[in-house]
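With one protein chain removed, the remaining protein chains of the complex are shown where they sit.
Note that the chains are named A and B in the order they appear, and that numbering of residues resets to 1 at the start of each chain.
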Amino acid sequence: MSEAPDRRPDGVERVALFVTCVGELVEPDVPVAAVRVLRAAGCDVDVPEGQTCCGQPAWNSGFTADAARVAGTSLDALERAVADGADAVVVPAGSCATMIRLYWPQLFSLAGDEAASARARALGERVWELTELLDALPDDRLGLGSVAPCAAVYHQSCHMLRELHVAEQPEALLARVDGCDVAEWAAADQCCGFGGTFSVKLPEASVAMADEKLDVLPDGTEVIVGADASCLMQLRTRAGARGMQVRTEHIAQVLERALPDDGGADT
Amino acid sequence: MSEHGDRAAFLDRIRSRQGRPAGGGPHPPPPAPDVVPELAYRTLDGVDHDDPFALLPVFVAAARAAEATVDVVDDEVPAELLLRFVGDHDVRTAVTSREPEAVALGGALAAAGVSVAPYDREVAAAADLAITSATHGIAATGSVVVDSASAGSRAVSLLPKIHLCVLPITRLVASHADVLRGQQRPMPSGRVLITGPSRTGDIEQRLTLGAHGPVALHIVVVR
Partner (left out) sequence: MTNEWPLRSSTLRERTATAVDDPVLRANVGAATDRFRTKRTSALARLHDPDALRSAARGVRGDILADWAATLELLADNVQANGGHVCWAPTGADANDYIASVARRIGASTVVKSKSMATEETGLNEALAAAGCDTVETDLGEWIIQLAEEHPSHIIAPAVHKNRDQVADTFEAKAGMTERVTEPTELVAFARRELRRRFLEADLGITGANLGVAETGSVVLVTNEGNARMVTSMPRVHIAVMGAERIARTWDQADLVLGLLAKSGTGQALSSYTTVLSGPRGEDEADGPDEFHLVILDNGRSDIAGTEFAEMLNCIRCGSCLNVCPVYHQTGGHAYGWVYSGPMGAVLTPLLASQTGHGPGEDHHVGELANASTLCGACMEACPVEIPLQDLLLGLRRRNAEHAGLAERSMWRAWAAAWSRPGAYGASATVATKARRLAPLLGRLPGGSRWTDGRDLPDLPARTFRQRWDAGDV
């Protein structure tokens, strides 16, 4: 199985952020937090114009040509950013990072565009999931302070864990945040049941999967932290329907709150 | 020996369908290894695979982990061990395979008052005890290997309530690879790697021994 490539972040200074469609439309606080944390780590952050979505919704539903059309738009935008000098493309969502890095070459190839497939493969070398990059930076580049004490658990999202093999990095970062107390969660690496259109094609199974995770939350858990806003949306909306008090928060937002000189969150 | 159906058509269909699959996905298959690797068991770390005495503790631990019981004896099976075994399991009737080790042990049991007969399926189906010997013991998995050709039957080790298997220590090997690999025709009609007693977990995952075969497997390793 493919392992995470041994990529060195040395010299990553200019970063292009891939916002993701969920970040753009549903959870803008997540890319906002990502920008601020990356800046705090000394990165010059650009958000390339023209990017939309990675194409994953259509790809996972089997609609290759439609997925390639959308992904091609984002490929163009990200490629331009790299040509303009970005050292890295950062994605604050494990699932979208996986789509771009692992599946884009196959997507474009199946869509009959071998040139785009080759371009995607080259771009993929520069794509980082947010915590993967932050953890790889020398600790002194990202100073992390404290947050108001909270009882947290960390949700390991599937593609990030099993396809990108980014497993330890998020919790390593959280461990550097005073006040964020991450407890063991027996169901941490179980799928949340979102699965894109799975969540509406088989809603009963999807909800049952969320329940299985929520049922075993450690007593007193206040917040579920994760690196994929869509998983967190699934867990939050199910918890809400059950009347549970637990919140969700993207790891970028936790890290943003922990920045020693918080630039004033506009949330 | 006979063949039914159309072999050529069956195989032609397969041949006609086979080309190299397109693939191109993010998880491409690896090439076949030049040498098929053996499973490397951690319990065999640092153990001389050719020294049965070094393999013995590994074998005993693995067999016990598989719910078998094991005694290790010198030279021949002591009378008091046999008497204790007969008493513990209330053994009144026994059948033996035709291997000399099994027949000899049967003789000792008969002397202890057990009704011992050579294998017959009706007798065996009602018997308390089966006595066989093993062609191999597999240290890594705690298995014993019983051959129909040397035992004289496939089911002698299966039908009675308890299976007593004699394993001369020189027949201990490290892993199943030492038994399975290199097998050639002619093969015994039936060869079985027995790892613990018969079991099922089909009802609520509760481990229950003695589903269809023996409820207990007792291995006597003879040094």
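Following the convention adopted for this analysis, a contact is a pair of C-beta atoms (placed from the backbone, for glycine too) under 8 Å apart; a residue touches a chain by one contact, two chains touch by 3 or more.
As the structure is a prediction and not an experimental result, all values here were calculated from the model.
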| item | value |
| --- | --- |
| Among A:101, A:155, A:236 or A:257, the residue in touch with the chain that has been omitted | A:236 |
| Candidates A:83, A:115, A:148 or A:200 - the one touching the absent chain | A:200 |
| Contacts of chain A with the absent chain, listed as residue ranges | 1, 19, 21, 23-29, 31-32, 35-36, 47, 49-53, 57-67, 69-70, 72-73, 77, 110, 158-159, 162-163, 190-191, 193-210, 212, 233-234, 236-238, 240-241, 266 |
| Residues in chain B touching the chain absent from view | 1-7, 9-15, 17-23, 25-27, 29-33, 35-43, 62, 65-66, 119-122, 125, 140-143, 148-149, 152-156, 158, 176-177, 180-206, 208, 210-214 |
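By our rule, only the chains that are shown with their structure count from here on.
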| item | value |
| --- | --- |
| Residues of chain B defined as touching chain A within the complex | 24-27 |
| Chain B-facing residues of chain A, complex | 1-2, 102-103, 105-106, 109-110, 163 |
